[in-house]
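A protein chain is absent from this complex, but the other protein chains hold their places.
Then we have chain A:
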Amino acid sequence: MRKTVFLGTVAAASMVAGIGMADTLADVKARGELNCGVNTGLAGFAAPDANGNWTGFDVAICKAVAAAVLGDPSKVKYVPTTGQTRFTALSSGEVDVLARNSTWTFSRDTDLRLDFVGVNYYDGQGFMVRKDLGVTSAKELEGATICIQTGTTTELNLADYFRANNMNYQPVNIDSNAEGEQQYMAGACDAYTTDASGLAATRAAFADPENHIILPEIISKEPLGPAVRHGDSNWGDIVRWTLYALIAAEEYGITSKNIEELAKSSQNPEVQRLLGTTDNLGAMIGLDAEWAKRAILASGNYGEIFAANIGEQTPIGLARGLNAQWTQGGLMYAMPFR
């Protein structure tokens, strides 16, 4: 507790000192490289391959921002952050953007002095159980032993949910996803709970996925999104509108394949503004006219990024669900480019 207060004080003091002079855009341009905080390894979202090349759903955000700001999606320095170091790494200036499947919550946005710029994945906490347990709803988990990662929002959500439904459970504390899978497989717990995207990936990796089911209840809201430091609104705008550019591109049907053609010939004024054919929106945030075009070219529009990393064609196999465009019944809704 005392340590937290101390760290918080230091963070706040440095932020107060930093507000007046923070110009992340200039720093990034001078450095020629974007420092992007990512997960140390989470299937589908951020993981280095055997050669150290990062790929994933969160990594695509880093690439898009680097492409928009620096003109080259490869000019990213990925800073792997753990659950403990992520927010401090951002507020201490070690990273410029934190794209690390972090839940947007009130206290993080205000007390920790971060600015979440948007949501790139709407997640929620779910349960996985063995099929032969005969459970079909989370409401039937009375008295169950549940594997739960300590120190996460999921732990608190679990306690809330069981208290609200007047049920008891026996927690089995685990430290990491890999350990959770192992405990669950070994039968140390009846149910395993974490974000639904993580459950899907875990289940896909089992030797017998058909023997496990993910219960229909989603017991929490976990809006995951990129965050920047409090106090540099221009930089926040750049990251926010880069994310919106990816989402809007999907809405307008701009893909990495047809983008060159659309930039030349599209008659849609929204597309023209987004791609910088007419109007120079980039100048308003300190970038050039083609910033959004480069961001989309980096790894495709939002839908392409989703499909390539975590979509139904990948082993993780997540459906779009809440993350579909608003026109398709989802929550992905880019503000107008005007």
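Please note the rule applied: a residue touches a chain if its C-beta (ideal position, glycine included) is under 8 Å from a C-beta of that chain, and two chains touch if they have at least 3 such contacts; residues count from 1.
Everything that follows uses one rule, which is that contacts and distances are computed from a predicted model.
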Chain not displayed: protein name in its UniProt record ("Amino acid ABC transporter permease", "Cell division protein FtsX", "Heme lyase CcmF/NrfE family subunit" or "tRNA-specific 2-thiouridylase MnmA"): "Amino acid ABC transporter permease"
Contact with the hidden chain (one of A:I174, A:I316 or A:A334): A:I316
From A:L25, A:I61 or A:A89, residue that would touch the chain that is not displayed: A:A89
Residue in contact with the excluded chain [from A:G44, A:P73 or A:G231]: A:G44
Chain A, residues in touch with the chain not shown (by the definition above): 3, 7, 10-11, 14, 27, 39-44, 46-52, 77-82, 84-85, 88-89, 92-94, 176, 178-179, 181-182, 201-202, 204-207, 314-316
